[in-house]
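The complex is shown incomplete by one protein chain, all other protein chains being positioned as in the whole.
Right, subunit A next:
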């Protein structure tokens, strides 16, 4: 049974965990960021970070250096550091964009972060010690439209970006001021800043749909993305950029996450996280729904139930408006909770219904064992 926390009625646009998962930063569809602390068995609101003017669109919490970066529709990003009095202090980051920022991600080594924006560019920001501020470098070509999602490769240099021009691109975000030359990977060997290493189209015969989320696997060889045409795709650089697509028959997904080298979770408008598996040949297959435990009884209406509802609620029909899944509205983000991308045991989902649910794989596996695998 997944653990669920309710944060009111406002949709949760973004959420991020700290290193030991005792603190949670969420943004309830407003310019504020709420920090919750797990104390004595319950989640208490610890602090509200109020610096942005417009809606916060992305939050990421660097686990090792304990810094939060938030980006917002007001074209700004702030890096928050915790002072000795346990208060969070913001530092402005000059993104130099003239449109809203849409997503933000710390790099694996937490020395830089990337911000996607509606200005058709990605800002890769790093801290300059001499001037004591955060400076950004732009990746522009050949992005033709808003960047909606970002993810870093484990080598801290490559960056995958999904965009509303129906394409997923892998760029090099190598900043020579702060890091050494990267070694060559399956994506390529020469990696100057802004070089596009690979480009994938979201559909074989044309447009497809906006790319909502992109994710590198733990080895960095595979990249998965989900698009608005209800499809989920995987590209494998070690197999010559081979792409495998499934066009599902459910509503489009909004977020995806690798939980092992061969399995990934996707969740979205269907309000139910789904598990997908990649087999040896590199083909992606549907493995099962993870919300199986909460199936509503859809088999007919018993007379008992009818009289019960008449008695208690003065209602003659028993059709509920609630969904059979835990989340009652679209799931907007999926985060790793316990484990890493190579082997995750728990992950969290947050949705438009203001609910944050933590799913445990060990429970789900046993529940799913009875299910058929397609």
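Just so we're on the same page, contacts are C-beta pairs under 8 Å (C-beta built on N, C-alpha and C of every residue); 3 or more make two chains touch, one makes a residue touch a chain; residues count from 1.
Keep this in mind: contacts and distances are computed from a predicted model.
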Per UniProt, the name of the complex member that is left out, chosen from "Transcription initiation factor TFIID subunit 13", "Transporter", "Actin-related protein 2/3 complex subunit 5" or "Proteasome subunit beta": "Actin-related protein 2/3 complex subunit 5"
Contact with the hidden chain (one of A:11, A:90, A:220 or A:252): A:252
Selected from A:172, A:230 or A:244 as touching the chain missing from the view: A:230
From A:31, A:194 or A:209, residue that would touch the chain that is not displayed: A:209
Contacts of subunit A with the absent chain, listed as residue ranges: 166, 203, 205-210, 228-230, 247-252
